[in-house]
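Missing here: one protein chain of the complex. Every other protein chain is in place.
Moving on to chain A:
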């Protein structure tokens, strides 16, 4: 049984999809990834799809699911490296991948995740300060 490896790097999880996904593999990835987010307390998930040549409505839905599931577990998802032909096909198919953050390459994706998480933390800090003030 094929399995897509999920690597941990600091507060992030990295997934590089090197094969064309078939349905079972995509469903397993969804389950594994959500489990890993929970287990490792990850703040961000980076999915590299640069080697994926087809994304159909099912795969698109799985990518969307991973993003929304991670979101309610307090982790941001960024999809990087989409091939131009895949982007064309997704839009023509009618699947704009709403709610999924994308970046052109791994480096930009990583920076995007970092800035998203930094701003999230700042928000929390501010909340705490407000709370402290009220408490005082």
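Note that contacts are C-beta pairs under 8 Å (C-beta built on N, C-alpha and C of every residue); 3 or more make two chains touch, one makes a residue touch a chain; residues count from 1.
In this text, contacts and distances are computed from a predicted model.
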Note to self: Please identify the absent chain by the protein name in its UniProt record; candidates are "Anti-sigma regulatory factor", "Xanthine dehydrogenase family protein molybdopterin-binding subunit", "Malonate decarboxylase gamma subunit" or "ABC transporter permease".
What the structure shows: "Anti-sigma regulatory factor"
Item checked: Touch with the omitted chain, as defined above, among A:6, A:29 or A:55 -> A:55
Checklist line | Residue numbers in chain A that touch the chain omitted from display | finding: 20, 22-24, 53-58, 60-61, 83-86, 88-89, 92-95
